[in-house]
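I'd like to ask you about the structure that follows.
For this view, one protein chain was removed and the others were kept in their places.
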Amino acid sequence: MTATVSQSYLPNSGSAYARRYSEVRAQSATLTARLSPEDQQVQSMPDVSPTKWHLGHTTWFFETFILRPQRPDYRVFDSSFNYLFNSYYEAVGPRQLRAERGLITRPAQDEVLAYRAHVDAALADFLDELTAGELEDLRYLLELGLHHEQQHQELILMDIKHVLSRNPFGPSYRKKEPAAVYGTHALHWFDVPGGVYRIGHADDGHFTFDNEMPAHEVVLGDFALASRCVTNGEYLEFVEDGGYKRAEFWHSDGWALINREGWRAPLYWQPDKNGNWAEFTFAGVCPLYHDAPVCHVSFYEAAAYAAWAGTRLPTEAEWEVAARHFEVARRPRAGANQMASGYLRPIPAGEADPEAPQGMLGDVWEWTESAYSPYPGFQAAPGAVGEYNGKFMINQMVLRGASCATAPGHTRITYRNFFYPHQRWPFAGFRLAA
Amino acid sequence: MTATVSQSYLPNSGSAYARRYSEVRAQSATLTARLSPEDQQVQSMPDVSPTKWHLGHTTWFFETFILRPQRPDYRVFDSSFNYLFNSYYEAVGPRQLRAERGLITRPAQDEVLAYRAHVDAALADFLDELTAGELEDLRYLLELGLHHEQQHQELILMDIKHVLSRNPFGPSYRKKEPAAVYGTHALHWFDVPGGVYRIGHADDGHFTFDNEMPAHEVVLGDFALASRCVTNGEYLEFVEDGGYKRAEFWHSDGWALINREGWRAPLYWQPDKNGNWAEFTFAGVCPLYHDAPVCHVSFYEAAAYAAWAGTRLPTEAEWEVAARHFEVARRPRAGANQMASGYLRPIPAGEADPEAPQGMLGDVWEWTESAYSPYPGFQAAPGAVGEYNGKFMINQMVLRGASCATAPGHTRITYRNFFYPHQRWPFAGFRLAA
Amino acid sequence: MTATVSQSYLPNSGSAYARRYSEVRAQSATLTARLSPEDQQVQSMPDVSPTKWHLGHTTWFFETFILRPQRPDYRVFDSSFNYLFNSYYEAVGPRQLRAERGLITRPAQDEVLAYRAHVDAALADFLDELTAGELEDLRYLLELGLHHEQQHQELILMDIKHVLSRNPFGPSYRKKEPAAVYGTHALHWFDVPGGVYRIGHADDGHFTFDNEMPAHEVVLGDFALASRCVTNGEYLEFVEDGGYKRAEFWHSDGWALINREGWRAPLYWQPDKNGNWAEFTFAGVCPLYHDAPVCHVSFYEAAAYAAWAGTRLPTEAEWEVAARHFEVARRPRAGANQMASGYLRPIPAGEADPEAPQGMLGDVWEWTESAYSPYPGFQAAPGAVGEYNGKFMINQMVLRGASCATAPGHTRITYRNFFYPHQRWPFAGFRLAA
Partner (left out) sequence: MTATVSQSYLPNSGSAYARRYSEVRAQSATLTARLSPEDQQVQSMPDVSPTKWHLGHTTWFFETFILRPQRPDYRVFDSSFNYLFNSYYEAVGPRQLRAERGLITRPAQDEVLAYRAHVDAALADFLDELTAGELEDLRYLLELGLHHEQQHQELILMDIKHVLSRNPFGPSYRKKEPAAVYGTHALHWFDVPGGVYRIGHADDGHFTFDNEMPAHEVVLGDFALASRCVTNGEYLEFVEDGGYKRAEFWHSDGWALINREGWRAPLYWQPDKNGNWAEFTFAGVCPLYHDAPVCHVSFYEAAAYAAWAGTRLPTEAEWEVAARHFEVARRPRAGANQMASGYLRPIPAGEADPEAPQGMLGDVWEWTESAYSPYPGFQAAPGAVGEYNGKFMINQMVLRGASCATAPGHTRITYRNFFYPHQRWPFAGFRLAA
């Protein structure tokens, strides 16, 4: 997030960059095309935002941080949108209460789409006229806008899944899921020797969020990482062993929570007519897929399972060191990335790979044992975009990897995702360490 | 609500009745035609239901209580709708939680309209084939269905007004209100002598809800009723005299409420840029209309104003006796009924009428000092429709009259409307007694 | 509450009045003597006040409304007590939040007793010096203070019963209850003919609260009143018949409440080790006393029982007319008044009395179907004591009669007690009407 970020791997002409911009933005339209105005309106809990709001907010980001400062002649589409579509930037002024985003019936969906078209056209014009030097100066903000768009693509999927699940008859987002042909394998362990390791994002010109920097050293002991994530089938054993009724496995806060809320299984699990577990998916309610990674669990549930299994979750440093050690970024497995290939649910790990743990960059975000704290020497970016990460560095836990709903091109082994330990609507599962 | 209700004033052939049915139902379509799918989706507070839900629920009423029992060959449109559109009939089975009606994105608006068309067609067929005798037997249920539809027409207006008001930029339901040419007059009093009076709905064959029966005697002392409702201008004097800051005028529960909620004026009043009071209306935010009846106040506010003014509210018996005494049902004033003539806000009372109080059957529902209790000898109707009124006879206050949003043909001087004393989203104002 | 109240039945010399004062005040000391400082400190729910607070508050009443205005040389015991012990008199200034009375650890119990002694001594001096004329002028306020003290004696018992019940091992207020030798009788009905009746407190010089006035006429139809209150045994039949699981008997608000709170029986009922019902009493947990009136039920439960039994509750007018008709005030039954004779729980009605319904002025307050509203022509007393009743006339229901915890000399057939329909900690039961 500094002036030295060159990002020379990116398109270096405005018109080439315009193509990149257009591709990323189009993905949002693709994901939401099948949703009705009603589907896009609803906020099913305060954590969730309406689809329509996501589409407006990501557009507002480009309007506010690129077009308005850079183009004096830019015509603002609707001045009220600054209030409606600001998410949390205190420096940009007052805004719609988060929990009341679902009350905004006007603008309607078609007006939001017109807003997107207006901003996209203005940005295409702007990029076309940009010199290479001007592009260089704006690259970080442009990339931030696109990565931000990609984050909201995953949020759109998380949120609409929750919205649809609250419809009493579990309607589907799409007719059916593509068939997955993988089974899974018996879990085994990969050893990593202890030592002093470097983690975090090197200042190498590639895009990164500020929270991944600076790179720094950590000391680790010897540890082992599981060859794959815990599966639905394994998690079911925990459930059937009374896992949700035995305090000894739970953090005190987690135990209070599951009893207060009556949790007895992951978020979208539900018993079918015969008393078997089924799960709500984008294709409606389906039988539980035993070989697939368990998903939509909170940190508390992940940690309780680990305690029941006599192991633990990895720290984020361990996860990243292992990912580097086994070069997982160079080993995309067949089938991934899911969003690109059409899978919007985690799929089984398949046969054992003797070389490296599987699924570290797809399927489910993996809860770690690490609280979301600033790296030593962390500096938030200056200005309003400095509110992007730093002010959330309390009360949340780090998740690593990526999920079946993460946008293509949005994965990095240094990526630090974060959620509160009680949140289950992300595509979150976990992997054991020992 | 007994077998002796003949309702001979109603159409006595099926096909004639089909026209009546069609006219009432069409009014719902007219009221909602200008609302987008998004507008019709939102539930802005638990008391409010989405427009789409109202359209479905009133249709469900005819399907459930007429078509299903009467027509063995009737094809149910969608069996899941029994769950979605049951409001509170415990006897008809489980149902969507009231506070979660806004989560139902499926069926979409167009499916609900198709549901209406399906039921309307089946009912038209059914009515066409009905003999006069069969019609006679079903008249009470049919009329109940239509009066129920009319009640929901007013609820649709109450609810959408609240929904639109929660949009931060106060969008309008329609471009503008028709111009009203009335001023008001200095309040004067109409005396009614004390004595034993009969109130309630006589068992005379005209439609009535069960809660208006049986007719019975009450003893009243001498009293006087105001010539018109309290106006915005008068209420503003109360506000400016510190009415919301002086405990001595308030019920204890009301005082706690207005301080907890920070109420300082009626629901839709808001200061404009210059610090003058404006009000949110169906035509957007307008300057406060001083001569019009104050509207969207709670019982607590009505009672506090009365205490400040050194008077009181009438009881429901006083209201009804006065309405009979001055034959207000025979004196519709020009301009009313508002829904028919296009006014969707209360309008000023105009010049003094020496013969009778004005506006008792229009403009605003009038809070009374009477708790909503069963009349002596009250019997709820048998079966599920018996849940229509009786089970709500606690904690609520009676309002009398009708409002600018009440459907044409839905007013009676025996009509007992009821709301909780804190509710302000009805079109409710008040008239003083002494 | 007017100047014409002569109350000539009361002591007409200051020193004689001083004895009356001292007797009433001593009863408070007797009731609380067995309670530890800890028992007297706790507020187990917002409705409950600590015993210590009651003892201070009733004393503050005499200090504030008699001594301070009448005795310029009176030395205020502690000026901070005006804040601590004001209950709800807005006109007397700010005060401790009701829900935080239990936080007041200072003054300790012994200081509160010293406060009582200080005020009692000052009042004794004051009364001794009073001329008959001066006494006449002050009688209403003095009597109001004593009746207020008596009301708080009942509140002390209601509240400490709740406090002790929240101790997990159900400690007792006293070792045991006196043995009651009564059985009960099969319920029969007393008919009262319809007509125009006068109810309310005649302005006859005897003490009354302002809410019992003015006397006024009502029209009643023929009705019948039950010979006794519903018993624990009868109520148990309702429970065992699924009364708490069948929506058809309940008001909508009541049904929501019992499900939200998980109510399945009256407040202090609890299953014993063998699955039989027991009840928490002042003598600890005892087997359920089947013949005694059911007690500690809410209005909702009373009304649901009546619906289950196919009858209803009486209105307050019916209750009072019947009490007058059968002259129940002249027929105190043996055993009553309980507080005087040592029974602090409702006792069985005994054998049938062919002349009059039994237990109308003792055992349990009887819920009526009447909302607590002002009588026609009601005027609150002027000044701060005018806040005594009027501002509570909303959302509450009237109870008639008296209970086993009502102070001797504090019963009248015109007495209007009132509670919210959900409250169960009063000694409240009910009697059927038809």
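Order as written gives the chain letters A, B and C; numbering starts at 1 within each chain.
Just so we're on the same page, a residue touches a chain if its C-beta (ideal position, glycine included) is under 8 Å from a C-beta of that chain, and two chains touch if they have at least 3 such contacts.
Quick caveat: nothing in here was measured; it's all calculated off a predicted structure.
Chemist: Counting the whole assembly, list the visible chains that the omitted chain makes contact with.
Modeler: Looking at the complete complex, the unshown chain comes into contact with A, C.
Chemist: Using the document's definition of touch, tell me which of C:Gln41, C:Thr184 or C:Ser370 contacts the absent chain.
Modeler: C:Gln41
Chemist: So one chain is hidden, and I want to know which residue out of A:Ala16, A:Met45, A:Ala91 or A:Ala329 touches that hidden chain in the complete assembly.
Modeler: In the complete complex, the chain left out is touched by residue A:Ala91.
Chemist: In the whole complex, not just what's shown, which of A:Met45, A:Ala247 or A:Ala329 touches the removed chain?
Modeler: Among A:Met45, A:Ala247 or A:Ala329, only A:Ala247 touches the chain that is not shown.
Chemist: Just one of C:Gly93, C:Pro171 or C:Pro271 touches the chain that is missing; which is it?
Modeler: C:Pro171
Chemist: Residues of subunit C in contact with the chain that isn't shown?
Modeler: 36-42, 44, 52, 80, 83-84, 96, 100, 102-106, 108-109, 163-164, 166-169, 171
Chemist: What residues on subunit A make contact with the chain left out of this view?
Modeler: Here the touching residues of subunit A are 88, 90-91, 196, 216-221, 247-248, 250-255, 299-300, 303, 315, 369-371, 373-374, 376-377, 391-395, 421.
We take it that only the chains that are shown with their structure count from here on.
Chemist: Of the other chains, whose C-alpha centre is the longest way from the centre of subunit C?
Modeler: A
Chemist: What is the distance in Å between the mean C-alpha positions of subunit B and subunit C?
Modeler: Centres of subunit B and subunit C (C-alpha means) sit 39 Å apart.
Chemist: Indicate the whole-number Å distance between the mean C-alpha point of subunit A and the mean C-alpha point of subunit B.
Modeler: That pair's centroid distance is 48 Å.
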